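For this depiction, one protein chain was excluded, whereas all remaining protein chains were kept in their positions.
Let's look at subunit A:
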Amino acid sequence: MDTRERIARRVALELRDNSLVNLGIGLPTLVARYVPAGMRINFQSENGIIGFGARPPEGMEDVHLTDAGGAFVSAQPGAVSFDSVMSFALIRGGHIDLTVLGGLQVDRHGRLANWIIPGKLVPGMGGAMDLVTGARRVIVAMNHTQKGTPKIVETLTLPPTADRAVTMIVTELGVMEPSPEGLVLTEVTEGVEVEAVVAATDAPLIISPDLRLMAS
């Protein structure tokens, strides 16, 4: 199993039946592949739809029906489309049960940075600031390091996306959850030593007394 699949499969275990979920572009999008059988998830996309589905067959695409990344999607029975004001009222107003986002850095308090690398990469925040501020649960799905450099850091060196702490961080090495005392390592990937996770992490990690192998 490659690392992206491992991360996506673990995040998918956090899905709850009949919930409203927003997946960010990139790795988080893979989570949709691992929805448990029989579970209904209402996927929201910030460009204005709840209930979109997989890309339709070649030639059946509707130029007015895409996800937030601009990729063609389909609409499932019961789907609803709306404008950007409604879309972000849903996001900011606490109506989204779960959002899964990529990350550039997360600090020891669980604060996320994921929208800019000043001077190098300036994509803009898009909907990320609203999602982190307003979604009930925020899961960061990302690689543990960037070419060996820890992404889970004592102090953010990149501009934060929001003040609020995320709910959970899932990487190829394990699962971490912010707490008032700091980041708690709750799960570790099979075959990975806890010491290796600590070594790959710049922020101090509290090892949970209930530490388990990473579920999948």
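Methods note: a residue touches a chain if its C-beta (ideal position, glycine included) is under 8 Å from a C-beta of that chain, and two chains touch if they have at least 3 such contacts; residues count from 1.
Basically, contacts and distances are computed from a predicted model.
Chemist: UniProt name of the unshown chain, from "Acetate CoA-transferase subunit alpha", "Ribose ABC transporter substrate-binding protein", "Imidazole glycerol phosphate synthase subunit HisH" or "Putrescine transport system permease protein"?
Modeler: "Acetate CoA-transferase subunit alpha"
Chemist: Looking at A:I91, A:L104 or A:M214, which residue reaches the missing chain?
Modeler: A:I91
Chemist: Pick out which of A:E46, A:D97 or A:E172 touches the chain that's been left out of the picture.
Modeler: The single option touching the absent chain is A:E46.
Chemist: Touching residues of subunit A against the unshown chain: what are they?
Modeler: 45-49, 62-66, 68-70, 75, 81-85, 87-89, 91-92, 121-130, 133-134, 159-163
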